[in-house]
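Left out: one protein chain. Kept in place: all the others.
Chains here go by letter, A, B and C, matching the order in which they are written, and residues are numbered from 1 within each.
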Amino acid sequence: MAENGAKRIRLGMVGGGTGAFIGYVHRIAARIDGDYDLVAGALSSRPDVALESGRNLGFAEDRIYTSYEEMAVRESQRPDGIQAVSIVTPNHMHFGPAKAFLEAGIHVICDKPITSTLEDARALATIRPKNGAQFLLTHNYTGYPLIRQARELVKSGRLGTIRVIQAEYAQDWLTNAAEPDNKQASWRTDPARSGAGGAIGDIGTHAYNLLRFVSGLKTDSISADLQSFVAGRQLDDNVHILLRMTGGARGMLWASQVAVGNENGLGLRIYGDKAGLEWRQENPNQMWFTEFGQPRQLLTRGGSISGDVAPSMNIRIPGGHPEGYLEAFATLYSQFAEIIRGNAEPYAGLLPTMADGIEGMAFITAAVQSSKADGKWVKLSEV
Amino acid sequence: MAENGAKRIRLGMVGGGTGAFIGYVHRIAARIDGDYDLVAGALSSRPDVALESGRNLGFAEDRIYTSYEEMAVRESQRPDGIQAVSIVTPNHMHFGPAKAFLEAGIHVICDKPITSTLEDARALATIRPKNGAQFLLTHNYTGYPLIRQARELVKSGRLGTIRVIQAEYAQDWLTNAAEPDNKQASWRTDPARSGAGGAIGDIGTHAYNLLRFVSGLKTDSISADLQSFVAGRQLDDNVHILLRMTGGARGMLWASQVAVGNENGLGLRIYGDKAGLEWRQENPNQMWFTEFGQPRQLLTRGGSISGDVAPSMNIRIPGGHPEGYLEAFATLYSQFAEIIRGNAEPYAGLLPTMADGIEGMAFITAAVQSSKADGKWVKLSEV
Amino acid sequence: MAENGAKRIRLGMVGGGTGAFIGYVHRIAARIDGDYDLVAGALSSRPDVALESGRNLGFAEDRIYTSYEEMAVRESQRPDGIQAVSIVTPNHMHFGPAKAFLEAGIHVICDKPITSTLEDARALATIRPKNGAQFLLTHNYTGYPLIRQARELVKSGRLGTIRVIQAEYAQDWLTNAAEPDNKQASWRTDPARSGAGGAIGDIGTHAYNLLRFVSGLKTDSISADLQSFVAGRQLDDNVHILLRMTGGARGMLWASQVAVGNENGLGLRIYGDKAGLEWRQENPNQMWFTEFGQPRQLLTRGGSISGDVAPSMNIRIPGGHPEGYLEAFATLYSQFAEIIRGNAEPYAGLLPTMADGIEGMAFITAAVQSSKADGKWVKLSEV
Partner (left out) sequence: MAENGAKRIRLGMVGGGTGAFIGYVHRIAARIDGDYDLVAGALSSRPDVALESGRNLGFAEDRIYTSYEEMAVRESQRPDGIQAVSIVTPNHMHFGPAKAFLEAGIHVICDKPITSTLEDARALATIRPKNGAQFLLTHNYTGYPLIRQARELVKSGRLGTIRVIQAEYAQDWLTNAAEPDNKQASWRTDPARSGAGGAIGDIGTHAYNLLRFVSGLKTDSISADLQSFVAGRQLDDNVHILLRMTGGARGMLWASQVAVGNENGLGLRIYGDKAGLEWRQENPNQMWFTEFGQPRQLLTRGGSISGDVAPSMNIRIPGGHPEGYLEAFATLYSQFAEIIRGNAEPYAGLLPTMADGIEGMAFITAAVQSSKADGKWVKLSEV
């Protein structure tokens, strides 16, 4: 996982000017394992912000751009041009850059959701990337070691046949009408920039992606009830969804931005006929694992687990030394670097792809459709 | 709460022969605060079990019955006859005894659900109890001090307008087809004895009653998806329900008997626009209370709480000395004793009534209807 | 555990008038399992309080006493006299009644610590109880089912050789000089009524008794540092002790009444060369058990445990239905009833005895000696 003698990958960034949250997160994630050098960027559409932000990051002046189109063209022509780019703009600004860089032969690391509409997501899938440029969607929570281990436990059969899934993602930061004076809140509650989903797009897709990643089950159909509790809010801020998975498992998914007392309460519980799993993101170094009729076991990141499943992989430091959100994010970056270097095999199935992005948009679309139809079950394959 | 010089109430019991779980619980609950003397019973329909069980409890021989009808007649004729009776039979055997004793002028303490059908429940409400005999339904979880305090917090406005309710009740004891050799499992999964609901009747009604008790909100309609995961099982063992409360609040309710790793995982979370509450039955002496923008507070049974709401009432011993399931159950018994003695006012609205029982049956009925209609929203007022 | 057809034992009480904490606890404990009828008492030395308290409990007028000496004489002469008595007075008032009732042939249930001085404790051991009257010391925390199970785990060798013990008992109710207006605080901080130990006597002895009960190890010597943090307080309110057990294990014990944020924080951790245990009284239905190199297991009261040790005994209701402080206390009462009835064998070693009481006083005495000698190691066998 880096420190292996491989050269650092030259990285650019679109969005993420000074003060942006997720751009900063991507930069740290790119640094942690030493696989990237961030050298160019179109960090803002405002020239002054782009310039200042680029200088702060030590970019050469001629690699500070205000247009991603220009950046894609110029960087692909330079001998020392970027090999990969991180797209960290609001949702409606993912499609354009992703298309431009893939067509320029530059690998793309794109924040989620993949686009702001299902149509855009499907259109992106028709692009022909030049020179085999790869695409990574940063559903970062799949990078947590215990989430990877949970997936292994399911795959290995330790849970038996999956019956019930409970997923939730509860926050409270949009409890009040915070939008006017909060840049984050502003675009995330604006349909023009976020797309048709509010809470469901911003956090519901994370919970959905996570349950799909761990359970390995496909979704047949969903029934949704979306609410906007804050007066004047245009998008949902609380979401209740029932799930029917192919093969018979059933689930519930709750996403909320108005659940007072919750900071970033992503949680997943999965129950099979042999064992059950419970994990919460806010204390991600622990996971409950219980085999039927046996005591509850508290698995730890890097700790032991009895039986034929390996302790959690993808760890940097021993159990008891907590890794967190940034390390999980960095794992996606680091393993994508390996894929870029041609070493894809160990990471097969582990990194979120364009297909995951399209499914996420289908999930949002189906939820909105179902909620408008008073909870009618909507098949994901039919939206 | 007892020890107040009042005479003990003479109590009888129907059901609850040696080895029965819930009858034993009722007996302890009746003893804890010293308000009752258990002196008679029709503990079993099997004469030998009835006799042995009655002797073990020290009943006089002529007060050991094998027929509740006979018991109701004889006890109401004795000068020292029972004043109240506990009905702890399987669900389908609640209606008969409840009717008989109420009509004999004997107060009734009835385990939940009130009956096995909505029709029976409604019929029971048409009975004319003799001499003002009272009825208590043992939705015992409402007896927990912090649940009472949660209700006060909501009533006092500390949570603001309620928006979201998350209720759940997860167990795993029916993960396998355990019925043949398990008396409990046997009747609880038999439609003839339990009624139309499995998990929803046995535990879903508890979660539903609890959310109604704490939130004070009425239910408009529900959408349900019921499953039977174990082959051959006739009743649901996992239930997913969406709720729409009058006034706009929304909720989810999950009840399961196949969620491996859960013993008796009843939990309630309620979020208003000012504050949120979270409580779990398995550690009932603590409750999270968070006001928006403030740190999470861990309220304790008997502990302090800032502001204008009193510390939790209905406690026996100070904070840090855990009270549990039996004490919560005993609180219902003890406060019902006070009502029997004519001191009803302090307990107004606190003890579950026949109306709560009927609503519980309506909830079960609506859930089954909705699930059969592929999740159609069903109004509780229309079943 | 009761309900077995055996006759109830006629019980009296010394101390515990209306408003007293521990007397009320003893009464509930005596009722829970139905093994006792409380029929007489010298509940207070103040005649008016004794009378009112006795009437509230329904005693016959001629069995309401104001002198325990008179009570011992009269009750032992009545054909329906009490068979056992609970002594729930302040510490310095334990010796007199205990002696009187034992010599009158009445079984004694005595709150801890056994006396207020080591001399009294040793003197009590020289009494010749009439008719084989038995003595129970209510170190109630040993009644918790998981504490019993912890003891079994140690005895069975599952922990291997014990190396390290960490015991603590933290409260905060004496953070300020609360004595003047608090009856509890008043006598518990008064050397004349409590004895030479403050926190160490009131709660330190509980922690000490618990670690002895579970570990089965004897104590060689201790080194203590006692503090009184509140100005004017005559007894210790915070205690730090190092322990050397025979056989080589070492331990620490912390008791505090000034640790802000702690209600009744009794905790025990024991580590052997094969496994470790951790338990906290405030959530007594769970216990951590970890075998070296294996994941942590969360054992539950009544839940499963792998291997050759039985699930926790002495339980009333299944796992997930929390039992608490009162049930643990009641278990001592109920099992002492069995001993009184002649069925002592199943409870061998489980119920605290006069020897435990004497050792507790030796522990207090040694701690005070050591602290005065600047932490000199003091052998328990030499005080």
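Here is the rule we go by: a residue touches a chain if its C-beta (ideal position, glycine included) is under 8 Å from a C-beta of that chain, and two chains touch if they have at least 3 such contacts.
Computed from a prediction, not measured in an experiment: that's the story for all the values here.
Shown as candidates are A:I9, A:V25, A:A199 or A:L332; the residue that touches the absent chain is A:V25. When the omitted chain is restored, the residue from C:N262, C:Q281, C:Q335 or C:T365 that touches it is C:N262. Taking the complete complex into account, A:N264 is the one of A:N264, A:Q294, A:T353 or A:Q369 that touches the chain left out. Which of A:T205, A:N285, A:N314 or A:T331 touches the hidden chain is settled by the complete complex: it is A:N285. Touching the chain that is not shown, out of A:Y325, A:F363 or A:W377: A:Y325 (per the contact rule at the top).
Think of the hidden chain as still there; on chain C it touches residues 163-164, 166, 168, 172, 175-176, 223, 225, 227, 229, 238, 240, 242, 244, 248, 250-252, 254, 256, 258-262, 269, 271-276, 278, 288-292, 296, 374-377.
Contact between chain B and the unshown chain involves residues 289, 293-300, 303-306. Summarising the interface, chain A meets the missing chain with residues 3-5, 7-8, 18, 21, 24-25, 27-28, 31-34, 55-58, 171, 262-265, 281-285, 300, 303, 316-327.
In this text, only the chains that are shown with their structure count from here on.
When every chain is reduced to the mean of its C-alpha atoms, the one closest to the centre of the whole protein set is B. The distance from the centre of chain B to the centre of chain C, each centre being the mean of the chain's C-alpha atoms, comes to 34 Å.
Inter-chain spacing, taken between the CA centroids of chain A and chain C, is 55 Å. Multi-chain contact residues, meaning those touching two or more other chains, occur in chain C at positions 300, 303.
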